[in-house]
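Below, a portion of the complex is reproduced, with chain positions unchanged.
Read from first to last, the chains carry the letters A, B and C; within each, the first residue is number 1.
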Amino acid sequence: MKAAVLVFPGSNREGDVARALELVSGVKPAMVWHADTALPAGTDLVVLPGGFSYGDYLRCGAIAARAAIMEAVRAHAARGGLVLGICNGFQILCESGLLPGVLVRNARLRFICREALLKVERNDTPFTRRYARGAIVRFPVAHGEGNYTADATTLKKLEDEGRVLFRYVMPDGHRDDAQVLNGAANSIAGIVSEKLNVLGLMPHPENHVDPQVGPTDGRALFESLVGVLEKA
Amino acid sequence: MIPSEPKITPELVAEHGLKPDEYERILKLIGREPTFTELGIFSAMWNEHCSYKSSRLHLRGLPTKAPWVIQGPGENAGVIDIGDGKAAVFKMESHNHPSYIEPHQGAATGVGGILRDVFTMGARPIAALNALRFGDPKHPRTRHLLAGVVSGIGSYGNSFGVPTVGGLVGFHTRYDGNNLVNAMAVGLADADKIFYAKATGVGLPVVYLGSKTGRDGIHGATMASAEFGEGAEEKRPTVQVGDPFAEKLLLEACLEIMEAGCVVAIQDMGAAGLTCSAVEMGAKGDLGIELDLDKLPCRETGMSAYEMMLSESQERMLMVIAPGKEDEAEAIFRKWGLDFAIVGYTTDTLRFVVKHKGEIKADLPIKELGDEAPLYDRPWVETPKQQRIDPASLDITATVPGALERLIGSPDFASKRWIWEQYDYLILNNTAQRPGGDAAVVRVENGPKALAMSCDVTPRYCEADPFEGGKQAVAEAWRNITAVGAKPLALTDNLNFGNPEKPEIMGQLVGCLRGIGAAALALDFPVVSGNVSLYNETNGRGILPTPTIGGVGLLDDIEKMATLDFKAGGETILVLGATTGWLGQSAFLSEILDREDGAPPPVDLDLERRTGDLVRALINDGLVTAVHDVSDGGLLVALAEMALASGIGATLAAPPPEMNPFAFWFGEDQARYIVTVENSAKALVARRAELAGIPFAKLGTTGGDRLNIAGERPIVVDALRERHEAWLPIYMGAGLM
Amino acid sequence: MKARVLVTLKSAVLDPQGKAIEGALRSLGVPGVSSVRQGKVFDVELETGDAAKAEATLKDACEKLLANTVIESYRIELVG
């Protein structure tokens, strides 16, 4: 698998995701600077890491979405290449138009770092093949602006097309939009593009891969990607 | 705006925080009247914050050496060897006054400052902690200050990308007008690649890096050393606004140019900005420095030399660059979008010369600026000793379960989750022990080593008996690190006190320092860095003496780390260490009986050390399943915390008949740990304790979903948790957001 | 010349900050505020002195960056 992790000024979880990728695939991903105009030849997977690109100033992800490298990411996605945006990466994908909607400030207006329970809504995507359908997993969240918002038409379309891949749920497995930790519409934690090749999600699977420092529910996401790419 | 050159009058001198005899000292030193810029430079260099003029004498008594200490106090941060060619770099620093004036920005820039101290030495920050003290929760400003300070710490650390993994939060009416924000940062570096402030080589470029200079925080350092009066809230000096984004870029750029071999000396611009950093670089290297302020990157127009020298704009660095490396260094900085300017040169004149618009604005002897700063042996009086409290003399109407429920839901003991969930404690993916345990544990790179860290102090003890209180603060940090299985290596301190010109306050400072020194020596836990914050007074009333201790220890194998949650039912609960039922200055006395008196618990340092060494050995040998130190709140609070963390209850025996049950359950005797042991290991653990000469007693057995104390009403763990978790969110929810 | 750009949330979009402020004002004892919506204002200095040119530059800036037109609308005011 050839993965490329983008680095914007102010990215800060690029190291975490690079380590997770290396842990499951045995290969170090390429780190790609925002001002570059091309991805390394043969890139299969582009990762937009978490962080505070450009300080989250103006709107989170807004300035990074207009970086030079994003043209190449758009082309990669259009070719059906895999793109994974985590946290700030998700925000950038929304700002760049690669995914619909926008992430606004948490309903309670505070940054929140805690473990969240998520339901894996389907496992027929390149990102979730190693999970059981409907599995409840634990990923941590660490964000101040993870409140997914979109107009009613967009939300309906996402639901109808089954493009909500991860949803926040209560301990009993049911979703409760009134109690969702950040106020996200339909308890949305992660969505995929129409062709299922672009995933944006707020929680951090890359921080739950290593038993020395916590649970390992995030591992299967990276293993799914490695599996898909090795088969290809 | 400050006019460029006012006349030097006694009033102006006083406004600069310089006493008449200090001004005399200046006149004698330079043999003429200083220029306005020079006056500003002296005021910055000679204030308490930079010169430590009241505390320096007494700081000398602290033990600072050990075979593993690479750099003790005197640099931007302390450095210790942690093996495998790696070093831990750490320090704590206060931002008390700025955080009272503007809590969000004040706390944020406090975090920024301490992170800069750490990466200035070539270390990448891997953890941040903070020790916070607020006034009475009922005070009208407390909620606002708490909300602002926490959001400020979070916003800076989260954006910068360092996990904020631990700290402490306490409330007391004596902090009503002076909240405390002590921020600690820990970094990781290669032991042979540490960078220092000391400049070497004549004629080398002095380079300015980072953000542009504005008029922020002028007089900031002076403010940090001034007592608050009635008017303080209106005065509102220009506060600095932090830019964590710029700091993150500065970090990456600095580490990159260090790696490229461009850096001879480096000093961050903290309090008193350019003045302090330039003087320090020159004086430490026995060199002069000449600055040309026309080259300084400025954010605002028309800034005077005085303003440029005293600005406390954030996210700036000063460096001496290796010969011929200017272009390479500049290219790296430009890549990160930061300012880079050669603003001066090192000289062999030992003068500190500042030029602006063709004029010499300052020309001062560089070494004397630091070395000749006033040093005071301020008069002090010993704090009168208090009587030991006899539990039999107390009139207690509470029940044991009732007292536990009240304590666990009280401001000081209630869960601080509402706070630490606003901090990203997971970033960098090395946080092995998250907030909520005895010490935070952060893995070193990919393991198996890890660092343990904890912030501690019990101000009530320090006020009643500064010496014992100082000892206790160090012992508690040492104990918390031990409780996770790590070996405590060194500490940083942040000494927060009132006005040192009052002999009683000076007595607190002297007493606490002696206690800290004694404990640091006895526990092999040297002081490698620290910070002093004095004049924490409002309307003549000082804060409780608060010498915060930040300890760091090393865990050789993270797999052996201990945690405080009960692991299973049916395990034996032991307390290691002696329980005498010491209630003086206890949380029980304060919270349940509403009195703060009596002698605080004494700390037997020899016993402390032997008990801790035993506990650490038991952890390393895998003989104990859960470990928690016993601190304020005593045995029952500690047991409750172990139950809360796990959801597992316990059945507990009644106290020994000769003891008052409240004294037994809530007394705060030192040098104690609670451990749980599987049946198979019971005999062995008992034998090990006997061999080590450490008293121990069985408290009970784990299991069930409640705490059952013989003869008392059962306490349901889940109900206790509700109380524990409820206080802070309800308190904060009642007001803004 | 100087200009001001106002970026506000479209009316159909939920504004958590505004909602929180409404609540906070109530609990602070500031009565009579029935709704608050929060937006952004940019005070911009432009090199040009020409109003039409300034307007064009700012429109470009808004479309490209300052506003997220999925949820926000913008207004440009030339101050002179």
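We take it that a residue touches a chain if its C-beta (ideal position, glycine included) is under 8 Å from a C-beta of that chain, and two chains touch if they have at least 3 such contacts.
No experiment lies behind these values; they were computed from the predicted model shown.
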Quiz prompt | Composition of the entire complex, counting every copy that the file contains | solution = A x1, B x1, C x2
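In the analysis below, only the chains that are shown with their structure count from here on.
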Quiz item: Approximately how many whole Å separate the CA-defined centres of subunit A and subunit B?
Solution: 36
Exercise. Report, in whole Å, the distance between the mean C-alpha point of subunit B and the mean C-alpha point of subunit C.
Key: 41
Practice problem: Please compute the C-alpha centroid of subunit A, do the same for subunit C, then give the distance between them in whole Å. | Solution: 29
Exercise. List, in ascending order, every residue of subunit C touching at least 2 other chains.
Key: 20
Practice problem: Could you list which residues of subunit B touch at least two other chains? | Solution: 737
Quiz item: Taking the complex as given, what residues does subunit B use to touch subunit A?
Solution: 151, 154-155, 158-161, 243-246, 248-249, 336-337, 420-432, 443, 447, 558-559, 737
Quiz item: Mind pulling up the subunit A residues that touch subunit C in the complex?
Solution: 58-59, 62-63, 66, 95, 101-102, 104-109, 147, 149, 151, 183
Practice problem: Could you pull out which subunit C residues touch subunit A in their complex? | Solution: 12-14, 16-17, 20, 64-66, 68, 70-71
